[in-house]
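Only a single protein chain was left out; the remaining protein chains are all shown in position.
Presenting subunit A:
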Amino acid sequence: MTTAPPRAETSYAPAPDPDDPPVRKLYRSADGRLLGGVARGLAGHLGLPVSWVRIVFVALFMADGMGALLYAAFWFFVPLGVGGVDHRQPAPADGRRLRLRHRPDKGQVFALIALLIGASIVASRFQLGQADGYLWPVLLIGAGVALVWRQADNSRRAQWLELGRRNGLLTMLRGAAGVLLVGVGVTGIVVLQGSVRHLGSVLQAALAVVVGIALLAGPYLVRMAQDLSEERLMRIRAQERAEVAAHVHDSVLHTLTLIQRSADDPREVARLARAQERELRAWLYKPEGRGKEEDEEPATLAEAVRKSAAEVEDDHGVPIEVVVVGDCPLDEPLGAQMQAAREAMVNAAKYGGEGGAVQVFAEVEGRSVFVSVRDRGPGFDLDAVPADRMGVRESIIGRMERHGGTARLRSAPEGGTVVELEMERAATEHGI
């Protein structure tokens, strides 16, 4: 243990994100936005407080509605991104906190209402004369368009956070509401312009045009969508590859360098290699998002056993082979058993490590959990251990008995020592 162990953390550094350009680019902010995220995005880009930007927009709005036009233009052209003013927020990879934070949408609703009221007040101040009648239809259309665009942003964001499926109905409803508003607005204008009598034929003609466009453009659109999704797939693949490369680079090459440097210390080399192997396996075979937080408390027996074994292995440089059969959540007696097992592993690594790997076997069978730790060292006689040495008596046997389990120490058939720990699981699930 002369050199520092290769830190696990380095290996999990996020892959370089191709979407994260080195040049600062203007994005609309996806988090903490009221309407389209324009103000927040701008504020982030310019390094100003959000409220200032918002006030400027409102002020411009008062001046002949310039602000609204400007805002709409930004909304239309600037892509939705992550960033904006607050980098306290975690990166999009960690969507959970964002999701929690975002759920109460009151701010946005309020902003929309305020916008509508403001717009109507401003509009009514202008002496539009004849055009007055068009005011409400135009406002309706504007609101509908805003809603639909807002929805498009939302679904895009949902893609990142993968919460799209959860409120699919709401998405549809919002989209439909937007379309309806636009439809009503357009109809209103048509009605104002002509007369109600012509409404039927106008609608028919519109319908015919829409169907015609759909027929003409349909195949093209479908192909474009397919191309797009294919391209997206390729991009995902490339990203995945980049991540693998990054991982291999960070962690494996790092370890190989360390191994080269300590080539004349076989113990250290073996330790490094095993730590790397374990980590790589965890990374390759564990389900998504697992096994990354090394310092997280294990919740199940299998995790706990593996974690203890890995730690003891790292501390003592003795390989520990773990076989776990079945799994169950950790409860208090099992926690004690795990501590006893860890103590046994430490003993085995310290005193029996010369004989080869330490073997740890854990099995969940019905309500009882069995753990055995065996080494192939010289073995020892418990009665010969001085009475003041409490390691085995207290940490293993005593601890197990206090929690209602049993511990047995004996020598293995061909030399070495076996520690067998047996414990009943707590009976909480049966309501006792």
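The working rule: a residue touches a chain if its C-beta (ideal position, glycine included) is under 8 Å from a C-beta of that chain, and two chains touch if they have at least 3 such contacts; residues count from 1.
Rule of thumb we're sticking to: contacts and distances are computed from a predicted model.
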Options "Fumarate reductase", "Response regulator transcription factor", "Cytochrome-c oxidase, cbb3-type subunit II" or "Molybdenum ABC transporter, periplasmic molybdate-binding protein": UniProt name of the undisplayed chain: "Response regulator transcription factor"
Residue of A:Arg274, A:Arg306 or A:Arg425 touching the missing chain in the full complex: A:Arg274
Candidate in contact with the missing chain, chosen from A:Pro49, A:Gly326 or A:Gly404: A:Gly326
Residue of A:Gln276, A:Ser372, A:Ser395 or A:Thr417 in touch with the missing chain, whole complex considered: A:Ser372
Residues belonging to subunit A that touch the chain removed from view: 274, 281, 285, 287, 319, 321, 323-326, 356-357, 359, 361, 363, 365, 372, 374, 376, 412-414, 418
